[in-house]
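One structure is given below, encoded as structure tokens.
Excluded from the complex is one protein chain; the other protein chains are retained at their positions.
Going by the order they are written in, the chains are A, B and C; count residues from 1 in each one.
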Amino acid sequence: MIRFENVHKSFGPKKVLNGLSLSIQRGEIFFMLGRSGTGKSVSLKHLVGLLTPDSGKIWIDDTEISQFSENQFVPIRKKCGLVFQLPALVDSRSLYENLVLGIRHLDAVQKLARISATLKAVGLESLEKDLFERFPPSLSYGEQKRLALARTLLPDPEILLYDEPTTGLDPTTSLQIHDLIKKISKDFGKTSIVVSHDMRNALKIADRLAVLDAGRVVDLGTPEEIRRSPVAMTMAFMEDLQ
Amino acid sequence: MNAFQRALDTVKILLTSVNALARGRVPSRDIWKQLYEFGNSSIGIVVLCVTFMGIILISEYSFHMKLVIGNDSMIPGFAMILLIRELAPIVGALLITSKMGASIAAELAAMKNTEQIDAYRLLGLNIVELYVAPRTLASSVAAWSLATISLAIAILGAWFSAVVFLNFSTGPFFQSLFIFVTAGDLILMSIKAVVFGCCIPSICAHYGLQASFGAEGVGHATTDAVVGTSITVIVMDFVITYLYAVLAS
Amino acid sequence: MIHRLEALREHLRFFWMLFIRLPELFTERREFMRQFADVGVRSLSTTVTAGIFTGAIMALQFHLQLKDFGAESVLGGLNTSGTIREVGPILIAFMLAGKVGAFTSAELGTMKVTDQIQAVRCLGLDPISFFVVPRFWAVALNSILLLVFGLVISVLGGMIAVWMVADINPDQYLLMVERFATSESIFLAVSKSVIFGLLMGHICCANGYWTEGGTQGVGLAVKKTAVQSMVAIVLADFFISWIVEIIVRSGDFL
Partner (left out) sequence: MLPSLRAIRVVQSPGRLRHGPSLFEVDCEWKGPSLNVIMGESGSGKSTLLKTLGGVWEPLSGQVLFEGESLWSESGHRQNKSLLSRIGFCFQNNALFNSMTCFENLCFPRSQRRPLESETARRKIATHWLDKVGLSGSESLFPFELSGGMQKRLAIARTLILEPDYIFFDDPTAGLDPITSRQIALLLLELLENRPALTFVVTNDEDRARSWAPSVFELRGGHLNEKRHLP
């Protein structure tokens, strides 16, 4: 489904991806864990063409995208929806306009139908009646995150990419977000790749986990394998859970 | 926060800075560093802009004088008076505002974001004395020297364009210059430059310290600082010119 | 020096892109209208203030100079033509560079820093035509209209100042305006306004869109816009006046 093959990327002197090799199956919830600055978010951005690798290959299904141009990425971006760490909503536009950014080609009836279904999926049905009057700044940070998720879901992408979805959220809200990721992935049969450093929630909902260090995968496996894994970095992450 | 409260707060900042400078509580090392910062960063653009405006003024005046009096022998004097009294101080001040004023507002807004200002307060230090006071002195000295330097170079530029384009000869050019330009004009320019110079850091610091949090806050603080200072400079210029006109007549 | 040429080439490419995407303005016309109204309303008060005080300052200067020659009667016309040709456009444009230009680059810079631009790109939209093109035309057209409006106001400012200082009553002041405000002066003023407007629109959008480096980056973008706008305005003013001089006095100059 998605395959990284010996991908290297550096920003000036700083080497961020150092031979990343990874493959993710269809319909899987795949977590990428690691300390900040080990290239987790950078690898996600390669999948939607926000960054291009210095060397190495990246496959989505059977198309190799590492040397794609901006236009070639347009269909790829329809297939992969990226949820940013910041809500990244357009504050000057109404909630409705924010939501329909990705589905402008549909007609009004289809839009409204899809919006109500997606809002229910992310637990924001209460907002449905005043989508036209309200603007993003009037929502709480947690609500903005959910709306950003709904906006990414609307074009019905096959693959969902989450860039540290719960950083900066208090424990209860981040638990809800993780349950939401699991529900959406299972109900709609989406492949989900989640970049995070919240090991406790990761183990709860992930099908498989990869632990990254210095731009490379140092450990890979199912939650059970990860719990018993002898790899130093994984054990460091597990210390909190005893 | 309405205009009056803003003006009040700015005056408070200005008085604190002047007080700190007068009491000698500002290390001279900071003042020299800021003086270099202010002068070095704006000298290029101020000289460039004032010179180009000086050259254009010469041709503008020749256009008008021909309309009004027919001969354009007095042009250099007239044009240069306008440059000395108005354009050199204003253009210099507006450029310093956007170059250095914006940095003051942006930096203070960023410092507020990372709570550095509270940290200074807990050390018993006043951010205005530490940050704004050296810049106030540096800015007024820089404003005056930049206005003078750019004026001198603008006169050379005007002389060049008068000789080459308006077939003036050097003698009458400088002669009309000395007839019309009096010491009073230079004093007026100096007063304006110094007054504008010492107000710029305080106004920009006010906007920086009132900034709200996040990237949005820094952006708005910097913008409001540039606009607020520019408007204040123009209004102050009118007041000073008006007083000069009343006193002179 | 190469760095400067490189930057100039980048600016030219960005400017050219904004122009060829003009038809895309139609798809975002609602956003354009909203931006146009927003920029206009926000900068009206600044334009009026700048206009009145520029006119007043110039009137005082001309009054002081003409006083010894008893040429007071021509003051109205001379001041109007003198202001709208040269100093007026520059000073009002300086004000708008802050109020309109700096604000827009702060807005675009904040959007860049909070990933809004990346997010829209990932949803299959082109951020340039979504965010930048409507703002560019809103700023450019507004600046042109506001500059011309500011120049008209400056005549009013001159009138009031002269009335206060030299008690020349308004209709005496206006008497000479027609004679001096020749079509050439008006053409010069309007052409400067158009070019200044386009320049400011481009500079603020370019700096805003190229913002990098988090919160500090936004502050830096605003500073760059303010400085670059002012320098560009003075240089443009020089070349326009020089070219118009050549056209009008084709024999004279060369």
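To be clear about the criterion, a contact is a pair of C-beta atoms (placed from the backbone, for glycine too) under 8 Å apart; a residue touches a chain by one contact, two chains touch by 3 or more.
Owing to the predicted nature of the structure, the values given are computational and were not obtained by experimental measurement.
Within the entire complex, contacts from the absent chain reach the displayed chains A, B.
Note that of A:Asp107, A:Asp187, A:Glu224 or A:Asp240, the residue touching the chain absent from this view is A:Asp240. Residue-wise, the contact with the chain that is not shown comes from B:Thr114, picked out of B:Gln5, B:Asn40 or B:Thr114. For the options A:Arg3, A:Arg35, A:Lys78 or A:Arg134, the residue in contact with the chain missing from this view is A:Arg35. Taking the whole complex into account, subunit A touches the unshown chain at residues 34-37, 167-168, 170-172, 197-199, 236-237, 239-240. Across the interface with the omitted chain, subunit B contributes residues 110-111, 113-116, 118-119, 121-125.
Following the convention adopted for this analysis, only the chains that are shown with their structure count from here on.
Common neighbours of subunit A and subunit C (chains touching each): not present. Averaging Cα coordinates per chain places subunit A and subunit C 44 Å apart. Centre to centre, using the average C-alpha position, subunit A and subunit B are separated by 51 Å. Note: centroid distance subunit B to subunit C, computed from Cα atoms, is 20 Å. Shared interface positions of subunit B, defined as residues touching 2 or more other chains, are absent.
The multi-chain contact residues of subunit A, meaning those touching 2 or more other chains, do not exist; every residue touches at most one other chain.
Those residues of subunit C whose C-beta lies close enough to touch subunit B in the complex are 46, 49-50, 53-54, 56-58, 60-61, 63-65, 67, 69, 71, 74, 78, 81-82, 85-87, 90-91, 94-95, 97-99, 102-103, 106-107, 109-110, 113-114, 161, 164-166, 180, 214-216, 218-223, 226-227, 229-231, 234-235, 237-238, 241-242, 245, 253.
Against subunit C, in their complex, subunit A makes its touches with residues 48, 50, 74, 77-78, 81-82, 84-86, 88-93, 101-102, 104, 148, 151-152, 155. Considering their complex, residues 45, 48-49, 52-53, 55-57, 59-60, 63-64, 67-69, 78, 81-82, 85-87, 90-91, 94-95, 97-99, 102-103, 105-107, 109-110, 113, 165, 214-216, 218-223, 226-227, 230-231, 234-235, 237-238, 241-242, 244-246, 248-249 of subunit B touch subunit C.
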